[in-house]
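Some notes on the structure that comes next.
The block that comes next holds chain A.
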Amino acid sequence: MSARVRKLVMFPVAFAFVAAAWEGYKAIGPANGGRLLGMRLLPRTNSRTMPHVWEMVSRLGRPEVRGGKQTILSVVTAATWYSFRVAFTAFVIGAVLGVAVAVLMARFRLVERGLMPYLIMSQTVPIIVLGPLIIGLMAYGSRDLVSKTWIAATLLGVFLAFFPVAVATLRGLQSTPPASMELMDSLASPWWRTLSKLRFPAAVPFIAPSLRIAGASAVVGVVVAEISLGIRAGVGRLILSYGQEATSDPPKLYTAVFGAAALGLVMALVVAVIDRQMMRRHPPEGV
Partner candidate 1 sequence: MTIIAARTRDSLAIVLPPVIFGVVFVALWQAWVEIEDVQPYVIPKPTAILQSLFDDPNLVTKACVVTGVNALVGLILGSILGFVGSVLTNRFRLVADLVNPLAVTVAAVPAVVIVGVLNNMYALDSQIGRRLMVSIAVFFIVFVQVTKGLRHNNPTQMELMQSYAASPRQVLAKVRVPNTMPFLFTAIRTAAPIAVIIALVSEYFGGTQDGLGTKISGSLNGSNKALGFAYVVGGSIVGLLFFAGSSLLEYLVVPWQRRRRPG
Partner candidate 2 sequence: MDTAVPNPAVVVSGVRKVFNRGATNQVDALIDIDFTVQRGEFVSLIGPSGCGKSTLLRLIADLIEPTDGTLVVNGKPAHQARLDQDYGIASQHSGLFDWRTVERNIELPLELKGWDKSRRRARSAEMLALVKLSEFATHMPWQLSGGMQQRVAIARALAAHAELLLMDEPFGALDEMTREHMQAELLRICSETGTTVVFVTHSIPEAVYLADRVVVMSPRPGRITAMVDVGLGRDRSELTREATEFFDRVTEVREALRGTHVGDPIMGVDDR
């Protein structure tokens, strides 16, 4: 079995282990929670909080609402697909903007010096909470804009995807080998040529991994925007509304969680393909 096949096979195996652990704990754990080390650490195992795995899966095949026509699977799939389009749009815009701003910063030292500390700070502070601010600004710009709620979610996704790409691109542009820079200088290459022929290709190994973070961030941004801003359509809304039905229909919430997980995994897969294409001409990673 090649290493790659083994890696892929391990995904379902690992998930099966998690499911088994879930069922195992449900079988032996206390129904109403318990104490461990003097704290109420042991989770409850009653069917309201920990439904059986097969209940979650079979719930997918049944109608969303009693007597309804649509199965929950089709509802969740539609919502996930909707969120994916929003998140992917956000990812692309955010990544392009990130690269553009980084190139600008690399070109103008003053811009770099002025903005770099803020870019680094953006990695450490929870900028995700600024969602409502974006809505506020949109509302100020135009009333119509707000009614298109997906734009708000996209903007938050763009916002979150932008920063890691900008930081990584700039770092990549800064770490061009000095010897290669000297070579280009000795050839009297103008800066845009040096950029397109040397500095940008040399920055690709920095940019590619940042895209993975950007993809995941875009997904988180969109889902959290859907939840915190109460945006209709999209898998975030399903999580919120199914969560409210947890008492009467516990497995329902998990179907939405599956949708959110699928959203993230599909995004990761798409980004991995992009990543691989970008890294084709670069030597494989050392360690």
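Here is the rule we use: a contact is a pair of C-beta atoms (placed from the backbone, for glycine too) under 8 Å apart; a residue touches a chain by one contact, two chains touch by 3 or more; residues count from 1.
Basis for inclusion: all candidates are chains of the complex that A comes from, given by their letters.
Computed from a predicted structure; not experimentally measured.
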item: Interface partner of chain A in the complex, by touch - 1 or 2; value: 1
item: In the complex with candidate 1, residue positions of chain A that touch it; value: 6-7, 10-11, 13-15, 17-18, 33, 39-41, 43-44, 48-50, 110, 113-118, 121, 123-126, 128-133, 136-137, 139-140, 171, 175, 206, 212, 215-216, 219-220, 223-224, 227-229, 236, 239, 243, 246, 253-254, 256-257, 260-261, 263-265, 267-268, 287
